[in-house]
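To start, the structure itself, in structure tokens.
Removed from the display is one protein chain of the complex; every other protein chain stays in position.
Chain IDs A, B and C follow the sequence of writing; residue 1 opens each chain.
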Amino acid sequence: MKRIRLGMVGGGNDAFIGGVHRIASRIDGHFDLVAGALSSTPEKARASAEALGLDPARSYGSFDEMAEAEAAREDGIEAVSIVTPNHVHYPAAKAFLSRGIHVICDKPLTATFEDAEALGPAVAASDALFVLTHNYTGYPMVRQAQQMVTDGQIGTIRVVQMEYPQDWMTDAVETEGVKQAEWRTDPARSGAGGAIGDIGTHAYNLASFVTGLSGQELSADLHSFGTGRQLDDNAHIMLRYKGGARGMLWCSQVAPGCENGLRLRVYGEKGALEWAQEDPNYLWFTPHGDATRRITRNGAGAIDAATSVSRIPPGHPEGYLEGFANIYTEAASAIRAVQDGQSRDAVMGKLPGIAAGLEGMSFIRACVASSRDNAAWVTL
Amino acid sequence: MKRIRLGMVGGGNDAFIGGVHRIASRIDGHFDLVAGALSSTPEKARASAEALGLDPARSYGSFDEMAEAEAAREDGIEAVSIVTPNHVHYPAAKAFLSRGIHVICDKPLTATFEDAEALGPAVAASDALFVLTHNYTGYPMVRQAQQMVTDGQIGTIRVVQMEYPQDWMTDAVETEGVKQAEWRTDPARSGAGGAIGDIGTHAYNLASFVTGLSGQELSADLHSFGTGRQLDDNAHIMLRYKGGARGMLWCSQVAPGCENGLRLRVYGEKGALEWAQEDPNYLWFTPHGDATRRITRNGAGAIDAATSVSRIPPGHPEGYLEGFANIYTEAASAIRAVQDGQSRDAVMGKLPGIAAGLEGMSFIRACVASSRDNAAWVTL
Amino acid sequence: MKRIRLGMVGGGNDAFIGGVHRIASRIDGHFDLVAGALSSTPEKARASAEALGLDPARSYGSFDEMAEAEAAREDGIEAVSIVTPNHVHYPAAKAFLSRGIHVICDKPLTATFEDAEALGPAVAASDALFVLTHNYTGYPMVRQAQQMVTDGQIGTIRVVQMEYPQDWMTDAVETEGVKQAEWRTDPARSGAGGAIGDIGTHAYNLASFVTGLSGQELSADLHSFGTGRQLDDNAHIMLRYKGGARGMLWCSQVAPGCENGLRLRVYGEKGALEWAQEDPNYLWFTPHGDATRRITRNGAGAIDAATSVSRIPPGHPEGYLEGFANIYTEAASAIRAVQDGQSRDAVMGKLPGIAAGLEGMSFIRACVASSRDNAAWVTL
Partner (left out) sequence: MKRIRLGMVGGGNDAFIGGVHRIASRIDGHFDLVAGALSSTPEKARASAEALGLDPARSYGSFDEMAEAEAAREDGIEAVSIVTPNHVHYPAAKAFLSRGIHVICDKPLTATFEDAEALGPAVAASDALFVLTHNYTGYPMVRQAQQMVTDGQIGTIRVVQMEYPQDWMTDAVETEGVKQAEWRTDPARSGAGGAIGDIGTHAYNLASFVTGLSGQELSADLHSFGTGRQLDDNAHIMLRYKGGARGMLWCSQVAPGCENGLRLRVYGEKGALEWAQEDPNYLWFTPHGDATRRITRNGAGAIDAATSVSRIPPGHPEGYLEGFANIYTEAASAIRAVQDGQSRDAVMGKLPGIAAGLEGMSFIRACVASSRDNAAWVTL
């Protein structure tokens, strides 16, 4: 099968998520990275391109330049990964979508709700696909959890417990030269949400993906513990879902000992499911009234929803990069299907897209509004 | 050393917590159970007394009768354990306190806030001790956690995460003959709180004990999922502590797979502590910026606060009953100290008493008030 | 029910296992400790008796004196616990058995094989019961494992993995005043086995209890790592069971980080079971081809074999002392049954007795013989 020609916006040398996207695009061999606007600093862009072995002629100074030039080439990129700080997501996505180039964009959707609302029509107006890398939905056992909920194995859902603690911003590292912290704590680049935008949206999205529930309203108590920090680094949120389920979400970037503690627990009338990102090959399932089961990726008890996105036998742990690669591989299938003439709406499957992105932005907006109003309930 | 003569109110054959108190009173050999008003049903009281080997003459039909008779005996009971449904706590405690008999009472303090407010003066007016069995504070690693906080090992506390899920009321078992569920779901016997009174108070008390923080206000979203259930069986609560720490508490009795999932996580500027009741011999400690330590009861890293309430070497697990027994053993020491002429205030040490009980009642009252007002903030 | 009058040999102030036996005898309230020969040092014996509140007249200078005096009293002890170093087990047991006093004896059976062989007839000749406290068989989930094997849930057993690492003798603590280590490393008091006698027998007994298999032959490589240590502190053993199963046993007292790591894994044609003493409330069960189950004490999936020896609900951890107490409580039942006229052979139930003790001694003898012959196979 021919590989899909891929470009990248952002992801220069000292970025974290750019490297992740590149590995994810390579794992299953469906993409070739051939062009990039890897940094807003020309020198860094050039150095990064060279390190990646890109043709210097296809290392661009800006996403606009790249979009225009690549669209004009016969062998131009078919898809682009946008891995910049949040405030660039919207203009960059628009530039490629308008030229029919498929977009794979990091989350959250945009920095501002206004940008998010403008992006919707831009996606609608394009023939190209828009994929948002809510990568945690790519983990096999998350897929299994979703399917088990759909199959009614835990019955009507009552309680949803979400948490996503980290510790890397316990100190005011944004003042100590940590680039990752600098833009994440800057409202101009990150938007109105700190922890809730960076990681809270992941937890909220994960729960929505697995449970199929829609949030109705929330009450949020955001706080900044880091000295001089403008955006929230800890958030406590109560949720009411349509249909009556209740939820709770805690995310934090100031919780020592927590590295990337995304965890989901779902309790229904007939059973419960538990999954933790740091030990992603296990799904804990309790049929109410029976002993808890440890279901393993590709092992006994794993169902097609999980095994179809697994690569290797059980006991051989797959991790974050493989889960991320599942998003890329499904994006490749979707892109090829569109290229083969299928309708754009028919090919997304389980891929998160503009709808998931808008839900995430609503979540951020509601959290900020609620917290400003002393944790009053705000409709989602 | 001579054993302390103990009586018991409640705790007949099919009760759970009565048996626990009896074992706890025996483990370290400081008490002899010699009298009881074990049930409000005379036949059950008699049968229970016989099964326990009590002198039939000291098996009473009511706590009043017992208080009067035992106070009149030269070898009458020196202390009494009250292990009835909540609504009996106040009148029973009063009956014994007024006769100078030490009281060891199960939590929550009382069924109503009015009773709680009346109990305070009754305790104050007595020469006897009042001990409330917030038994989880008796676990060695909980004691260690408290001491480590006091010693500044995790710095100023920022975030407190409490949870206490159970699953035994997932179905409407109160309609199926489960006695334990019957009175717990009956406002007349349990009070205004369901899960929050039964287990939420434990979680809240545990956090207060370990952190030394005082709650300032809370926002609670209580819910009853069980069909026809009047009291809450699931509660989501956000907390603000005096001094600026934030907290979250989830308790539930409808969470399949959760047996007795009390768990506390405390995050400070310099480190974090984590403890889970179901694996009580471990305390997880993260000095910020260093690897997480698994400190074990009586093992390497255990300090005097823990080892002084441990019985056996590390790796030989102590459990719920030993933690409970620590409360009884400390109560025995306190009773003997008072009998030796020490001032009542000087002997309580780490024992929970009337103050902890009133805090728990404030917590319940605030939760109910907040929830009725759509989770508005209520001062504690 | 009337309590059984109990005496104790050994178990003075600084002993570990004596305190354990006392707590175990109290937990369910079936025994009253009324006499003791608590130490071979008169002063220590007296002080220990006083601390325990024993009648000074019943604190004896030797087990012989105690046996004679108590046998002569109308209210003399009905049973005795022997908790001395190993070399005293045989003479003490004989003294009480010959007077019809029931014996509860710590393991291993004796210090020497000769003593063990002599003890058999002494037990046979007595009307009294002989119970050996292989206490790990008292854990509820061990009972459940045994029953599940009997019920055929894991099919024909193929492989048995036993391990029991500890770390407390990593350094030569016997030269640093640690009493527990002094006698355990002294062949005169401990016998020919070091770690294999102290903990290896526990592991071997546990596996035999759960699997019902009989060892046929073994190959052992014993070693002493501690400086100047005469007895083994690490043992690697391969086992062949009658019927074709194979096993492996590792015990060590020089394994840093291992506190009391007794663990058993049993693999059959149809499934597997795993249990670890440090987390004793869980039994892991894998039906071959299906997901692993975490069965909890008294929880969903627990069967009568486990629940009948549990005291409190699931999620409220029971530990080492409760498992030990189960042996005492079953001993109490057996003693009462004999006192009620039942045949001694009919009342032992799951209690370990002389047969288990002799098996343990055979195990020690075979290990020592094999190791001296460069790990040649030795018949059990």
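Operating definition for what follows: contacts are C-beta pairs under 8 Å (C-beta built on N, C-alpha and C of every residue); 3 or more make two chains touch, one makes a residue touch a chain.
Model, not experiment: these values are computed from the prediction.
Participant: If the hidden chain were put back, which of C:209, C:284 or C:328 would touch it?
Facilitator: Hidden-chain contact among the options goes to C:284.
Participant: With respect to the chain omitted from the figure, which of C:267, C:282, C:328 or C:363 is a touching residue?
Facilitator: C:267
Participant: Of the residues C:126, C:292, C:329 or C:362, which one touches the chain left out of the display?
Facilitator: Selected residue, touching the omitted chain: C:292.
Participant: Which candidate, A:260, A:307 or A:333, sits in contact with the chain we can't see?
Facilitator: A:260
Participant: Given the full complex, what residues of subunit A touch the hidden partner chain?
Facilitator: Residues 1-3, 16, 19-20, 22-23, 26-29, 51-53, 166, 168, 258-261, 277-281, 296, 299, 311-322 of subunit A touch the chain that is not shown.
Participant: For subunit B, which positions touch the chain that isn't shown here?
Facilitator: 285-286, 289-296, 299-301
Participant: Can you name the residues of subunit C that touch the chain not displayed here?
Facilitator: Touching the chain left out of view, subunit C contributes residues 154, 158-159, 161, 163, 165, 167, 170-171, 219, 221, 223, 225, 234, 236, 238, 240, 246-248, 250, 252, 254-258, 265, 267-272, 274, 284, 286-289, 292, 374-375, 377.
The rule is short, and it goes like this: only the chains that are shown with their structure count from here on.
Participant: Taking all residue numbers used at the subunit A/subunit C interface, answer same if over half belong to both copies and different if under half do.
Facilitator: Counting which numbers both chains contribute, over half are shared, so the two copies meet through the same residues.
Participant: Of all the chains, which has the CA centre nearest the overall CA centre?
Facilitator: Per-chain C-alpha centroids ranked by distance to the global centroid put B first.
Participant: With centres defined as the mean C-alpha position, give me the subunit A-subunit B separation in Å.
Facilitator: For subunit A versus subunit B, the centre distance works out to 43 Å.
Participant: From the C-alpha centre of subunit B to that of subunit C, how far is it in Å?
Facilitator: Taking the average C-alpha coordinate of subunit B and of subunit C, the gap between them is 35 Å.
Participant: Which residues belonging to subunit C are in contact with no fewer than two other chains?
Facilitator: Answer for subunit C, listing residues that touch two or more other chains: 296, 299.
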